[in-house]
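Note that one protein chain of the assembly has been removed; the remaining protein chains are unaltered in position.
All chains are identified by letter, namely A, B and C, in their written order; residue positions are counted from 1 within each chain.
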Amino acid sequence: MMERIANHPILGETPKREKITFIYDGKEYEGYKGEPIATALKANGVMTHRYTARTHEPRGVFCAIGRCTDCVMIVDGKPNIRTCITPLEQGMVIETQYGVTAQQ
Amino acid sequence: MFDIQEKLKEIGPYIEEADDDLLVCRCEEVTKGEIRRALHQGIFTIEEMRRYLRSGMGLCQGQTCGKLVKGIIAKELHVSPVDVYPASSRAPMRPTEMRILAEDGGVCHE
Amino acid sequence: MKIERYDMIVVGAGPAGLSAAIEAAKQGLKTIVFDENERPGGQLFKQIHKFFGSKEHKAKVRGFKIGEELLEEAHRYGVEVILNATVIGLYPQKEVTVKIGEELRHYKGDAVLVATGASENMVNFEGWTLPGVIGAGAAQTMMNLHHIKPGKKVLMLGSGNVGLVVSFQLMQAGCEVVALADAAPRVGGYGVHAAKVARCGVPFYLSHTIVKAEGTDHVTGVVIGQVGADWNIIPGTEKHFDVDTICLAVGLSPMAQLLKQAEVQMADTKGGYVPVCTKDGATSVPGIYAAGDVSGIEEASSAMIEGRMSGAAIACYLGYMSEGEKNARMKELEAQLDTLRQGMFAPKNRGKLVEKTDEGIAVSMNLLENGFVADDEIERYPGVTHQKGIHPVIECTQNIPCNPCQDACPKGCIRIGKNITSLPAVEGKKECVGCGMCVASCSGQAIFLVKEDVEPGFGEVTLPYEFLPVPEVGERGLALGRDGREVCSCEVTKVSKAPAFDYTNLLTIKVPNEMLMTARFYKKA
Partner (left out) sequence: MNNTADVIIIGGGVNGCAAAYYLAKRGVRDVIVLEAAKSIGHGGSSRNGGGVRQSGRDVRELPYAMYGIQYMWPTLSEELGVDVEYTQKGNLRMGKTEEHIKKLQTLASNARAVGLDVKMIDKKEVKEICPYLSDEVIGASWCPTDGHANPLTTTLGYYKRALELGVRFFTEASVKELKKVKGKIRKVILADGTVFEGETVILAAGYESRAIARTVGIDIPMMRLIDEALVTEMQPPMTDVMFGCATADFYGHQTVHGSFVFGSDSGWEPTDEMIDPSNNCVDPSKLITNAFTLSASCRAIQDYIPALTDAKIVRSWCGWLDESFDGVPFLGPVDEVPGLILACGFTGHGFGTAPSVGLMLSQMVVGEPTVVDISALSYNRFLPVR
């Protein structure tokens, strides 16, 4: 689990946001509406987003701004979704990506 | 004019290095050793390297590994990285869904 | 099908893009700005430290505040700022294709300004693809935009300003920075940034790089080692740290692909692949301009001025401003840019070892090699004086373009002079009232107030403190030296918070008199 920052010495208190639920690899988790999927996963301790096609290496967030595309996962059935810039929505189904599919 | 055989003679045969199994292109999973080996086979440009090994051809379009590949090529060919011609740059700048492109031109914005 | 038309299209709502748009819109140009991110401001919105420079460069204002001000100004002048708008193509006929939501739109401008900024360089080592190895920009995005800690224990690679600033930010967010490493033999960023990280207890490992990241599914540790003359690791110098995050801050490269696509003449330089352009940003394609990091990496402060210059140039190009008006404006802006490009970190000094300050004082080698000025080196700087009663001690030891401290002191105790890169000097004749404005206004957090003999054998040090929780008066803790080591126990005697301090709280600690020139940070016992 990675701690969220509730209060920051410069930025102050984190604004209240709407709590929602989503499904990650078959289990239900909580996150905030509109935050990047990757942030919600990180808050729930998920580091590994996918395994690569050629050497089956684990990958996660690297650039966090949608450039490197390392953090892609299967979101609502669509592969290669950049989770670091895709907003979380209620009921989203997020799956670990193996190559470009959901399971090996 | 650039003499490929001459350059191949100059750089000598491929000699394995300890970190050759290091990944360089994260998207297409290309290692430093693969790039170095290709160089000693006459694959000298970034463009050829992309085509030969797929380095820089992945989702990020070489944004992450571009500079690293350039550095390896420069070192192996004994030239300055500044003299290694960069890859071309083409649309779309970011991966774009086919349906969004396909609908373009048919919509009128007011 | 419709192509929307504007006088000026700006790609990138960062410091350069927004500044250009404001400058142009002021002259009456119909201007639109696209940015692929959900928030405008580019890197400004992740920068929570106070900026350097002088008033006209918005010095001592925090980056994200500057971003907010720019955005507000842009709106005021009628600039359209479209977010989540990804420019996927730029064509020589000054047409851009923009993906907005589920639509691709076409825009044509009489001028197009590309201000796409930079992308982070990367370095590869064994395990660099493991989850938990992230870019410094990623760390900033996570903690400053998305309110989540990037990691619990972090190793930072890179001692440039980005590495230093982000290390400090990580600690502000509540993360532990176990070490800061850099393959270079000397700290690359501002000494004051390094010093504020070092005094928190972060060890600096210069001439060190990462040997490997450890872990199977994510990072669980890191090994660094000392780099020899041949750039290889010297066997036996390896050190292991338990970390869950490795943060890479090894430089930036201009992100100029769009310009290349538009068939602008490009040049490959040491600083990256950049468009060939005039000083006001005009490229080889008439009507296509570039400003900010995309045309060469500099600070955000310079990017804002470059943006203004391009904005004025485009206004003139399109006939909204006369040649004379433009030249006058350019002169003013060039002067501002010139002052930022002075000092030890000026573009002309990049990569050079500057051994003496402009004043002829030897630069602290300890600062360059370990991140802090040694106790025996500090006395030689003009900001460090010994006086009766409360007075500022200014540990600003490099010539950098920055002068808010001079303006901050209501009593005129601090003098920099006309040249804003000069080292601040403390005027002994003027009387310090201990208001602390200088401490809070120093963007480098390098000013302390020192007062001897508040009680027999003890004095007080007032230091800037930007962490949570803010200690309570009466709390006992440890005073840390410039090197981050514990030097003595101490008591918090005063905590000052004021709107004018802009979240830089002033902490006064009581230490033995002999520790007044040593104690520079506070840690809860």
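The working rule: contacts are C-beta pairs under 8 Å (C-beta built on N, C-alpha and C of every residue); 3 or more make two chains touch, one makes a residue touch a chain.
These numbers were taken from a predicted model, which means no experiment stands behind them.
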For the chain not shown, touching visible partners are A, B, C
With respect to the chain omitted from the figure, which of C:Q47, C:T97 or C:S443 is a touching residue? C:T97
Residue by residue, what part of chain B touches the chain that was omitted? 1-6, 8, 41-45, 47-48, 51-52, 54, 57-59, 61, 85, 88, 90-92, 95-99, 101-102, 104-105
In the complete complex, which positions of chain C touch the hidden chain? 89, 91-93, 95-97, 104, 106
When the complex is taken as a whole, what residues of chain A touch the one chain not shown? 53, 78-80, 99-101
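In this section, only the chains that are shown with their structure count from here on.
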Taking each chain's centre as the mean of its CA atoms, how far is chain B from chain C in angstrom? 32
Distance from the CA centroid of chain A to that of chain B, rounded to the nearest Å? 29
If a residue has to touch 2 or more other chains to count, which residues of chain A qualify? 57, 59, 62-63, 66-68, 70
Identify all positions of chain C at which a residue touches two or more other chains, and write them in rising order. 36, 119, 129
Residue numbers of chain B touching chain A in their complex, please. 23, 26-29, 58-60, 63-64, 94-95
Of all residues in chain B, which touch chain C in the complex? 19, 22-24, 26, 32, 63-65, 67-68, 81-86, 88-94, 96, 100-101, 103-109
Help me check something: in the complex, which residues belonging to chain A touch chain B? 52-55, 57, 59, 62-63, 66-70, 72, 80
